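Take a look at the following structure, please.
All protein chains but one are shown at their positions in the complex.
Moving on to subunit A:
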Amino acid sequence: MLKVNGVSRSFGDHRVLDSVSFDVKPGRMTGFLGANGAGKTTTMRIILGVLKADAGSVTWHGQPVTQAVRQRFGYMPEERGLYPKMKVADQIQWFGRLHGMSQAKAAATTERLLDELDLGTRANDKLEALSLGNQQRAQIAASLVHDPDLLILDEPFSGLDPIAVDTVLRVLRQRAADGSPVLFSSHQLSVVEQLCDDLVIISGGEIRASGERDELKQRYGTPRYELVVGSDAGWLRDVPGIKVTSVDGPKAVIEPASAEGFRAGGEALDQRILQEAMRRGEVRAFTPVVPSLNEIFKEAI
């Protein structure tokens, strides 16, 4: 498990990170969510030793992250870079060796990875000769070649073509399923929503929320029910204690008026409404509305 403990960092007078703490657990995809400039990249750079922290620490399995430990990490920076004039296979092999692989093992893994990413036929082309999408695949190969213990990807989906997105998704899920923690940042909520198990939300250099995605949804999302009845649902507007967010003929979305939710004051408000609806006629659906990540995000920051 990767633990970030109270990491702070300033650039000049500007405090970019303020006592940032969170965990990245094995076998789980952790989405690192925040607006541009919230401190995602700085945090990742500190984890990877590219930047120093002013205060705080980063530990891996309880041990400080040293150069040797870091060599077992895989990193894909946001502004991806490889050597333009180097051949694709040579390049990925070289990165493998840089991470401590033998020449033979690096060569074998490179070949397998490139085939997996449908780049096998371009192995001996210079990187600059590849299309942008293929360059991104080569980049993924470079961050995976040494079979990293931990994967850190900065905005892995930004600017990817749809096929490459699928490739990255497949690869990341596989890594997580194999037990490696995966930390990836994104400002695209929809992607994070379908992909991550855990969430870390950062804003203005402070962690606003972190934990399991579903738990966070419960904690930060406003509880809502969608009620579909046989006839007009307009009567809901007159029920005390609730707020009707939308009503469209027989369909309505309601939320509690007080911040304490549907169980405010020990009363089961949701159940009372359901009973009332059934008394008035047919009830076709009464479903809790799962809050979107977008909502959690707005709520949390």
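The rule is simple: a residue touches a chain if its C-beta (ideal position, glycine included) is under 8 Å from a C-beta of that chain, and two chains touch if they have at least 3 such contacts; residues count from 1.
To be clear about the criterion, contacts and distances are computed from a predicted model.
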Undepicted complex member, UniProt protein name, chosen from "Putative Zn-dependent protease", "ABC-2 type transport system permease protein", "Succinate dehydrogenase cytochrome b558 subunit" or "Sarcosine oxidase subunit alpha family protein": "ABC-2 type transport system permease protein"
Given A:Gln71, A:Ser258 or A:Thr287, the one touching the chain that is not displayed: A:Gln71
Contact residue for the chain not shown (choose from A:Arg45, A:Arg175 or A:Arg224): A:Arg45
In subunit A, positions touching the absent partner: 7, 45-46, 48-58, 63-73, 75, 77, 79-86, 90, 94-95, 97-102, 142-143
